[in-house]
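Rest of the complex left out; these chains stay put.
To keep things simple, chains are lettered A, B and C as they appear, and every chain counts its residues starting from 1.
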Amino acid sequence: MTLHLVSKSPFSSSALRDCLQSFAEGDALLLIEDGVYALRHDALQTLQNSAVYCLEADAAARGQRELAAIVSGIKMIDDAGWVKLCTQHNPIVSWFR
Amino acid sequence: MPRSAGHFTIWPAMKFSLAVYSAPHSTQSAASALRFAKALLSEGHEIYRIFFYCDGIQNGNSIAAPPQDEADLTGEWQDLQRQYNLDLVICIAAAQRRGVLSQREAERQEKLSANLAEGFELAGLGQLTDAVANSERLVTFGG
Amino acid sequence: MGNKTLALCRTAPYGSALAREGLEAVLASAAMEQEVDLLFIGDGIFQLLGNQSPEEIQQKSQRRNLLALPMFGLEQFYVCASSLAERGVKPKLIEIPGVEIKTIEQPGALIASYQCVLSF
(Lines give C-alpha, C1' and ligand atoms only; values in the text may rest on other atoms or scores of the structure.)
Protein backbone atom coordinates (compact mmCIF):
# COMPACT_ATOMS: atom_id res chain seq x y z
CA MET A 1 0.00 0.00 0.00
CA THR A 2 0.89 3.63 -0.35
CA LEU A 3 3.28 5.55 1.88
CA HIS A 4 2.29 9.21 2.08
CA LEU A 5 4.93 11.83 2.95
CA VAL A 6 3.55 15.14 4.22
CA SER A 7 6.07 17.95 4.61
CA LYS A 8 4.00 21.11 5.13
CA SER A 9 2.21 22.55 8.14
CA PRO A 10 -1.51 21.67 8.19
CA PHE A 11 -2.20 25.19 9.51
CA SER A 12 -0.93 26.89 6.36
CA SER A 13 -1.13 24.31 3.58
CA SER A 14 -3.77 21.88 2.35
CA ALA A 15 -1.11 19.14 2.02
CA LEU A 16 -2.32 17.06 4.97
CA ARG A 17 -5.99 17.51 4.17
CA ASP A 18 -5.43 16.60 0.52
CA CYS A 19 -3.40 13.57 1.57
CA LEU A 20 -6.15 12.36 3.89
CA GLN A 21 -8.71 12.67 1.09
CA SER A 22 -6.48 10.30 -0.90
CA PHE A 23 -5.78 7.89 1.93
CA ALA A 24 -6.77 4.26 1.41
CA GLU A 25 -7.14 1.62 4.07
CA GLY A 26 -3.79 0.05 4.80
CA ASP A 27 -1.83 3.13 3.73
CA ALA A 28 0.80 4.69 5.99
CA LEU A 29 1.55 8.36 6.71
CA LEU A 30 4.96 9.83 7.54
CA LEU A 31 5.20 13.40 8.80
CA ILE A 32 8.45 15.18 7.89
CA GLU A 33 9.73 18.79 7.96
CA ASP A 34 6.92 21.25 8.80
CA GLY A 35 4.50 18.33 8.42
CA VAL A 36 5.30 17.41 12.03
CA TYR A 37 3.06 20.27 13.20
CA ALA A 38 0.20 17.90 12.31
CA LEU A 39 0.79 16.61 15.85
CA ARG A 40 -1.07 19.76 16.93
CA HIS A 41 -3.91 19.45 14.41
CA ASP A 42 -7.31 17.75 14.65
CA ALA A 43 -7.12 16.22 11.18
CA LEU A 44 -4.90 13.38 12.38
CA GLN A 45 -7.69 12.06 14.57
CA THR A 46 -9.44 10.64 11.52
CA LEU A 47 -6.50 8.23 11.17
CA GLN A 48 -6.71 6.56 14.57
CA ASN A 49 -6.46 3.03 13.22
CA SER A 50 -3.79 3.74 10.65
CA ALA A 51 -0.03 3.67 10.67
CA VAL A 52 1.15 7.23 11.41
CA TYR A 53 4.85 7.96 11.72
CA CYS A 54 6.81 11.09 12.53
CA LEU A 55 10.46 11.77 11.67
CA GLU A 56 12.07 12.34 15.04
CA ALA A 57 14.81 14.72 13.89
CA ASP A 58 12.27 17.08 12.31
CA ALA A 59 10.07 17.00 15.42
CA ALA A 60 13.09 17.64 17.66
CA ALA A 61 14.33 20.53 15.52
CA ARG A 62 10.99 22.26 16.04
CA GLY A 63 10.65 21.62 19.75
CA GLN A 64 7.90 19.03 19.19
CA ARG A 65 9.63 15.87 20.41
CA GLU A 66 7.96 15.86 23.83
CA LEU A 67 4.56 16.44 22.26
CA ALA A 68 5.09 13.64 19.75
CA ALA A 69 5.83 11.26 22.60
CA ILE A 70 2.43 11.83 24.19
CA VAL A 71 0.20 11.94 21.09
CA SER A 72 -1.21 8.44 21.03
CA GLY A 73 -0.74 6.28 17.99
CA ILE A 74 2.18 8.21 16.51
CA LYS A 75 5.39 6.24 16.05
CA MET A 76 8.64 8.19 16.10
CA ILE A 77 11.24 6.96 13.61
CA ASP A 78 14.77 7.87 12.55
CA ASP A 79 16.23 8.03 9.03
CA ALA A 80 16.84 4.27 8.94
CA GLY A 81 13.20 3.74 9.91
CA TRP A 82 12.16 6.03 7.07
CA VAL A 83 14.17 3.93 4.63
CA LYS A 84 12.55 0.78 5.97
CA LEU A 85 9.04 2.25 5.57
CA CYS A 86 9.90 3.00 1.94
CA THR A 87 10.91 -0.60 1.32
CA GLN A 88 7.68 -1.85 2.89
CA HIS A 89 5.32 0.39 0.94
CA ASN A 90 4.76 1.32 -2.67
CA PRO A 91 3.97 3.74 -4.26
CA ILE A 92 5.45 6.60 -2.25
CA VAL A 93 3.51 9.84 -2.63
CA SER A 94 4.86 13.23 -1.56
CA TRP A 95 2.50 16.01 -0.49
CA PHE A 96 4.80 19.02 -0.43
CA ARG A 97 2.46 21.92 -1.20
CA MET B 1 22.15 -9.77 -3.52
CA PRO B 2 22.67 -8.91 0.15
CA ARG B 3 24.47 -5.62 0.94
CA SER B 4 26.75 -4.89 3.79
CA ALA B 5 25.76 -1.91 5.91
CA GLY B 6 28.54 -1.42 8.37
CA HIS B 7 28.40 -4.32 10.77
CA PHE B 8 25.39 -6.19 9.50
CA THR B 9 23.80 -7.43 6.32
CA ILE B 10 20.39 -6.35 5.03
CA TRP B 11 18.13 -8.31 2.79
CA PRO B 12 16.60 -7.46 0.41
CA ALA B 13 18.40 -4.41 -0.90
CA MET B 14 16.34 -2.25 -3.22
CA LYS B 15 16.96 0.08 -6.12
CA PHE B 16 15.80 3.65 -5.41
CA SER B 17 15.63 6.83 -7.43
CA LEU B 18 14.99 10.30 -6.01
CA ALA B 19 13.37 13.30 -7.66
CA VAL B 20 14.43 16.62 -6.11
CA TYR B 21 12.39 19.72 -7.00
CA SER B 22 13.71 22.27 -4.48
CA ALA B 23 16.73 24.53 -4.25
CA PRO B 24 19.08 24.53 -1.26
CA HIS B 25 18.61 27.45 1.15
CA SER B 26 14.97 28.02 0.20
CA THR B 27 13.13 25.13 1.78
CA GLN B 28 14.31 22.17 3.79
CA SER B 29 13.48 19.58 1.19
CA ALA B 30 16.80 19.44 -0.67
CA ALA B 31 18.50 18.85 2.69
CA SER B 32 15.94 16.14 3.48
CA ALA B 33 16.71 14.49 0.13
CA LEU B 34 20.42 14.47 0.96
CA ARG B 35 19.76 12.97 4.39
CA PHE B 36 17.49 10.33 2.93
CA ALA B 37 20.06 9.47 0.24
CA LYS B 38 22.75 9.00 2.91
CA ALA B 39 20.41 6.79 4.94
CA LEU B 40 19.59 4.68 1.88
CA LEU B 41 23.25 4.09 1.15
CA SER B 42 24.19 3.34 4.73
CA GLU B 43 21.32 0.84 4.91
CA GLY B 44 22.81 -0.92 1.92
CA HIS B 45 20.35 0.10 -0.78
CA GLU B 46 21.24 1.19 -4.28
CA ILE B 47 20.54 4.61 -5.73
CA TYR B 48 19.88 4.26 -9.44
CA ARG B 49 19.67 8.02 -10.06
CA ILE B 50 18.95 11.34 -8.42
CA PHE B 51 17.06 13.58 -10.81
CA PHE B 52 17.03 17.31 -10.10
CA TYR B 53 14.06 19.11 -11.60
CA CYS B 54 12.26 22.47 -11.23
CA ASP B 55 14.13 24.65 -8.67
CA GLY B 56 16.03 21.52 -7.63
CA ILE B 57 18.51 22.22 -10.42
CA GLN B 58 20.09 24.84 -8.13
CA ASN B 59 21.63 21.95 -6.17
CA GLY B 60 24.17 21.80 -9.00
CA ASN B 61 25.08 25.51 -8.92
CA SER B 62 28.82 25.49 -8.28
CA ILE B 63 29.13 29.14 -7.29
CA ALA B 64 26.80 29.11 -4.29
CA ALA B 65 28.87 30.23 -1.31
CA PRO B 66 26.87 29.71 1.88
CA PRO B 67 28.37 30.95 5.15
CA GLN B 68 30.79 28.57 6.86
CA ASP B 69 28.27 27.66 9.56
CA GLU B 70 25.51 26.70 7.10
CA ALA B 71 25.20 23.49 5.10
CA ASP B 72 26.86 23.41 1.69
CA LEU B 73 24.48 21.02 -0.08
CA THR B 74 26.21 21.19 -3.47
CA GLY B 75 29.48 20.18 -1.84
CA GLU B 76 27.80 17.38 0.08
CA TRP B 77 26.14 15.99 -3.06
CA GLN B 78 29.55 16.07 -4.74
CA ASP B 79 31.19 14.19 -1.87
CA LEU B 80 28.45 11.55 -1.95
CA GLN B 81 28.74 11.31 -5.74
CA ARG B 82 32.48 10.62 -5.54
CA GLN B 83 32.09 8.12 -2.74
CA TYR B 84 29.30 6.07 -4.34
CA ASN B 85 29.68 7.02 -7.99
CA LEU B 86 26.12 8.37 -7.95
CA ASP B 87 24.26 9.39 -11.08
CA LEU B 88 23.29 13.02 -10.34
CA VAL B 89 21.27 14.30 -13.28
CA ILE B 90 20.03 17.85 -13.73
CA CYS B 91 17.16 18.49 -16.10
CA ILE B 92 18.67 20.57 -18.87
CA ALA B 93 15.48 22.45 -19.78
CA ALA B 94 14.78 23.42 -16.16
CA ALA B 95 18.42 24.46 -15.71
CA GLN B 96 18.50 26.62 -18.84
CA ARG B 97 15.43 28.54 -17.68
CA ARG B 98 16.96 29.14 -14.27
CA GLY B 99 20.60 29.80 -15.07
CA VAL B 100 22.62 26.69 -14.32
CA LEU B 101 24.79 25.93 -17.36
CA SER B 102 27.68 23.69 -18.26
CA GLN B 103 30.60 25.16 -20.20
CA ARG B 104 29.24 23.64 -23.38
CA GLU B 105 25.70 24.96 -22.76
CA ALA B 106 27.05 28.40 -21.91
CA GLU B 107 28.81 28.54 -25.27
CA ARG B 108 25.75 27.26 -27.12
CA GLN B 109 23.53 29.87 -25.39
CA GLU B 110 26.16 32.59 -25.86
CA LYS B 111 26.39 33.22 -22.13
CA LEU B 112 29.57 34.54 -20.57
CA SER B 113 30.00 31.99 -17.82
CA ALA B 114 29.17 28.47 -16.70
CA ASN B 115 28.35 27.27 -13.20
CA LEU B 116 27.47 23.57 -13.33
CA ALA B 117 29.15 21.78 -10.44
CA GLU B 118 31.43 18.86 -11.13
CA GLY B 119 29.78 15.53 -10.46
CA PHE B 120 26.42 16.69 -11.87
CA GLU B 121 25.36 16.03 -15.42
CA LEU B 122 22.84 17.87 -17.61
CA ALA B 123 20.36 15.66 -19.45
CA GLY B 124 16.78 15.57 -20.68
CA LEU B 125 13.55 14.61 -18.95
CA GLY B 126 13.89 11.16 -20.49
CA GLN B 127 16.31 10.42 -17.66
CA LEU B 128 13.44 10.80 -15.18
CA THR B 129 11.30 8.41 -17.21
CA ASP B 130 14.22 6.00 -17.36
CA ALA B 131 14.72 6.25 -13.60
CA VAL B 132 11.05 5.47 -12.98
CA ALA B 133 11.22 2.47 -15.31
CA ASN B 134 14.37 1.06 -13.71
CA SER B 135 13.84 1.67 -10.00
CA GLU B 136 11.81 -0.23 -7.47
CA ARG B 137 11.06 2.94 -5.54
CA LEU B 138 10.84 6.62 -6.46
CA VAL B 139 10.77 9.23 -3.70
CA THR B 140 10.00 12.87 -4.49
CA PHE B 141 11.35 15.85 -2.53
CA GLY B 142 9.59 19.09 -3.35
CA GLY B 143 8.05 22.20 -1.85
CA MET C 1 10.84 -3.14 -15.69
CA GLY C 2 8.18 -0.71 -16.78
CA ASN C 3 6.43 0.52 -13.65
CA LYS C 4 2.96 1.86 -14.30
CA THR C 5 3.11 5.52 -13.34
CA LEU C 6 0.54 8.00 -12.10
CA ALA C 7 1.14 11.73 -12.43
CA LEU C 8 -0.67 13.42 -9.56
CA CYS C 9 -1.48 16.91 -10.86
CA ARG C 10 -2.49 19.02 -7.88
CA THR C 11 -1.34 22.55 -8.67
CA ALA C 12 -3.15 25.36 -10.43
CA PRO C 13 -1.71 26.61 -13.71
CA TYR C 14 0.35 29.85 -14.07
CA GLY C 15 0.73 30.73 -10.39
CA SER C 16 3.68 28.38 -10.19
CA ALA C 17 5.76 26.54 -12.76
CA LEU C 18 5.00 23.15 -11.22
CA ALA C 19 1.87 22.48 -13.25
CA ARG C 20 3.74 23.23 -16.49
CA GLU C 21 6.87 21.29 -15.58
CA GLY C 22 4.74 18.37 -14.44
CA LEU C 23 3.03 18.16 -17.82
CA GLU C 24 6.41 18.37 -19.55
CA ALA C 25 7.57 15.36 -17.55
CA VAL C 26 4.40 13.48 -18.51
CA LEU C 27 4.92 14.34 -22.19
CA ALA C 28 8.48 13.03 -21.98
CA SER C 29 7.25 9.76 -20.47
CA ALA C 30 4.53 9.38 -23.07
CA ALA C 31 6.99 10.13 -25.88
CA MET C 32 9.15 7.30 -24.57
CA GLU C 33 6.11 5.03 -24.56
CA GLN C 34 6.09 4.54 -20.83
CA GLU C 35 2.69 3.82 -19.36
CA VAL C 36 1.59 6.98 -17.53
CA ASP C 37 -1.84 8.08 -16.35
CA LEU C 38 -2.93 11.49 -15.03
CA LEU C 39 -5.03 12.28 -11.98
CA PHE C 40 -6.16 15.90 -11.62
CA ILE C 41 -6.93 16.58 -8.01
CA GLY C 42 -7.06 19.55 -5.65
CA ASP C 43 -6.17 22.82 -7.41
CA GLY C 44 -4.89 20.70 -10.30
CA ILE C 45 -8.43 20.57 -11.67
CA PHE C 46 -8.08 24.27 -12.55
CA GLN C 47 -5.67 23.19 -15.32
CA LEU C 48 -8.66 21.69 -17.14
CA LEU C 49 -10.84 24.81 -17.32
CA GLY C 50 -11.59 26.42 -20.66
CA ASN C 51 -11.33 30.09 -21.60
CA GLN C 52 -7.79 30.44 -20.28
CA SER C 53 -6.13 33.62 -21.61
CA PRO C 54 -2.60 33.39 -20.23
CA GLU C 55 -1.34 35.84 -22.87
CA GLU C 56 -2.82 38.53 -20.58
CA ILE C 57 -0.06 37.73 -18.09
CA GLN C 58 2.60 37.06 -20.73
CA GLN C 59 2.54 33.31 -20.30
CA LYS C 60 2.14 30.41 -22.70
CA SER C 61 -1.03 28.35 -22.59
CA GLN C 62 -0.76 25.28 -20.40
CA ARG C 63 -3.97 23.95 -21.85
CA ARG C 64 -2.08 23.57 -25.11
CA ASN C 65 0.20 21.03 -23.41
CA LEU C 66 -2.88 19.15 -22.23
CA LEU C 67 -4.30 19.15 -25.75
CA ALA C 68 -1.07 17.59 -27.00
CA LEU C 69 -1.39 14.54 -24.77
CA PRO C 70 -3.84 12.53 -26.93
CA MET C 71 -1.26 12.64 -29.74
CA PHE C 72 0.98 10.61 -27.45
CA GLY C 73 -1.71 8.06 -26.67
CA LEU C 74 -2.95 9.67 -23.45
CA GLU C 75 -6.67 9.63 -24.09
CA GLN C 76 -8.08 9.38 -20.60
CA PHE C 77 -7.73 11.71 -17.59
CA TYR C 78 -8.81 10.84 -14.08
CA VAL C 79 -10.38 13.76 -12.22
CA CYS C 80 -11.21 13.81 -8.52
CA ALA C 81 -14.95 14.36 -8.09
CA SER C 82 -14.76 15.94 -4.66
CA SER C 83 -12.06 18.39 -5.81
CA LEU C 84 -14.44 19.56 -8.55
CA ALA C 85 -17.35 19.85 -6.12
CA GLU C 86 -15.35 21.74 -3.52
CA ARG C 87 -14.38 24.32 -6.15
CA GLY C 88 -17.83 24.62 -7.67
CA VAL C 89 -16.75 23.24 -11.05
CA LYS C 90 -19.40 21.16 -12.83
CA PRO C 91 -17.94 17.96 -14.34
CA LYS C 92 -19.66 18.66 -17.66
CA LEU C 93 -17.70 21.91 -17.96
CA ILE C 94 -14.50 19.92 -18.27
CA GLU C 95 -13.83 19.11 -21.88
CA ILE C 96 -10.56 18.24 -23.56
CA PRO C 97 -10.86 17.24 -27.22
CA GLY C 98 -9.77 13.67 -27.74
CA VAL C 99 -9.74 12.89 -24.03
CA GLU C 100 -12.21 10.90 -21.99
CA ILE C 101 -12.68 12.45 -18.53
CA LYS C 102 -13.24 9.88 -15.80
CA THR C 103 -14.36 11.37 -12.51
CA ILE C 104 -13.39 9.25 -9.54
CA GLU C 105 -14.70 9.13 -6.00
CA GLN C 106 -11.86 7.25 -4.31
CA PRO C 107 -8.49 8.67 -5.31
CA GLY C 108 -6.72 6.63 -2.62
CA ALA C 109 -7.62 3.32 -4.22
CA LEU C 110 -6.54 4.56 -7.64
CA ILE C 111 -3.19 5.84 -6.32
CA ALA C 112 -2.46 2.56 -4.56
CA SER C 113 -2.84 0.66 -7.85
CA TYR C 114 0.32 2.25 -9.34
CA GLN C 115 3.97 1.30 -8.89
CA CYS C 116 5.14 4.89 -9.12
CA VAL C 117 3.52 8.25 -8.39
CA LEU C 118 5.00 11.56 -9.54
CA SER C 119 3.52 14.56 -7.71
CA PHE C 120 3.32 17.95 -9.39
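Definition applied: contacts are C-beta pairs under 8 Å (C-beta built on N, C-alpha and C of every residue); 3 or more make two chains touch, one makes a residue touch a chain.
Here the structure is a predicted model, which is why all the values come from computation and not from measurement.
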Chain-type multiplicity across the complete file: A x2, B x2, C x2
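Definition applied: only the chains that are shown with their structure count from here on.
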Distance between chain centroids, defined by C-alpha means - subunit A, subunit B (Å): 24
For subunit B paired with subunit C, centre-to-centre distance based on mean C-alpha positions, whole Å: 26
Residue list for subunit A, restricted to those that touch at least two other chains: 90-92, 94, 96-97
Per-residue multi-chain contacts in subunit C, two or more chains: 18, 116-117, 119
Subunit C residues within the subunit A interface of the complex: 6, 8, 10-11, 18, 41-42, 80, 82, 106-109, 111-112, 114-117, 119
Complex interface listing, subunit A residues touching subunit C: 1-2, 14, 18, 21-24, 26-27, 90-97
Subunit A partner contacts - residues on subunit B that touch it in the complex: 12, 14, 16, 21-22, 27-29, 32, 35-36, 38-40, 42-43, 45, 136-143
